[in-house]
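Quick one: this structure, given as structure tokens, is what I'll be asking you about.
Missing here is one protein chain; the remaining ones are kept as they sit in the complex.
Naming follows writing order (A, B and C), and every chain is counted from residue 1.
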Amino acid sequence: MRVKVLLFAAHRELVGQADTVAALPEGATVEVLIAELKARGGGWARLPVRPAVAVNHKYAGSDTMLEDGDEVALIPPVAGG
Amino acid sequence: MRVKVLLFAAHRELVGQADTVAALPEGATVEVLIAELKARGGGWARLPVRPAVAVNHKYAGSDTMLEDGDEVALIPPVAGG
Amino acid sequence: MIWSDVTTDPIDPGTVLKRVGAPGDGAAALFVGMVRNSNEGRPVGGMEYEGYRDMARDQLAAIAAEAAQQADSDRVAVVHRLGELAIGEVSVAIAVSSPHRAEAFRAARYVIEEIKKRLPIWKRERYLDGEEVWLEGHLPVTGIEGTR
Partner (left out) sequence: MIWSDVTTDPIDPGTVLKRVGAPGDGAAALFVGMVRNSNEGRPVGGMEYEGYRDMARDQLAAIAAEAAQQADSDRVAVVHRLGELAIGEVSVAIAVSSPHRAEAFRAARYVIEEIKKRLPIWKRERYLDGEEVWLEGHLPVTGIEGTR
């Protein structure tokens, strides 16, 4: 399956991209996705091991199972207001 | 000496006047003034024994000594806002 | 600039808000009091505000100065209205700006609480059934300022 990954602010600058697509085995969790991203090396390797993540606009835990077509966003510490 | 007395809201309606002048002995306090007003009878007699009072725009205690020309206001419980 | 007024003119809250703010301020809080259409379940048609205007002006200026000191900001603006007000009309507007939000909120709250405690203003509520009463107020238990 494939999920869309969004990156923002410091994460975006770290990897030099605002989005990417990750191919994952069926049943993969957020944790598996993050490991796949970090395995890409370069700036990707410097992403946090357990960043905050949103799946389809909702905050989600690292054990959340992903589905094909999900939009997964890595959320750096927020600073609105 | 003479002081000007102002009345507001429920007090004003009680006595039927918004202001009056009171002639007082030298050295009279707020307490003496209130006694003089209440002694006028009618609605005046129904004024509180110790109303809140302002002398020249400042809240003042009942033992405050008055001076000729002072503006003394009787202040019913306030309800601004 | 600290600004305060007691007026019979209608109040525009947006204009009061514009009186505060400075390049070093990250937060502004505005409080607006309005006349509402019922009180303790009883339908209200309007409200008359009577005031001891000269003293109210002095007291309101003092309250604004105290709030400014607490907020460590001289950006405080407050205006209270007198006269005959219809439902929904603004009776009071308070704006405070400050570098940080906690101080702005606290100072705006301080001003409205002190107004209710000690501003020499009285409200006559006009009920739709025709009755009118002076609302029960607060004994103005501020520190006695002048005993000479």
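By our rule, contacts are C-beta pairs under 8 Å (C-beta built on N, C-alpha and C of every residue); 3 or more make two chains touch, one makes a residue touch a chain.
Given the structure is predicted, the values throughout are model-derived calculations rather than measurements.
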Considering the complete assembly, the absent chain touches shown chains A, C
Residue positions on chain C contacting the omitted chain are 13-14, 17, 21, 23-38, 87-88, 97, 99, 101, 104-105, 108-109, 112
Contacts from chain A to the absent chain lie at residues 6, 8-10, 13, 52, 54-61, 63-65, 73, 75-81
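Here is the rule we use: only the chains that are shown with their structure count from here on.
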Computed over C-alpha atoms, the centroid farthest from that of chain C is that of chain A
Per the C-alpha centroid definition, the whole-Å distance linking chain B and chain C comes out as 26
Per the C-alpha means, the centres of chain A and chain C lie apart by a whole-Å value of 50
Taking each chain's mean CA coordinate, chain A and chain B are separated, in whole Å, by 75
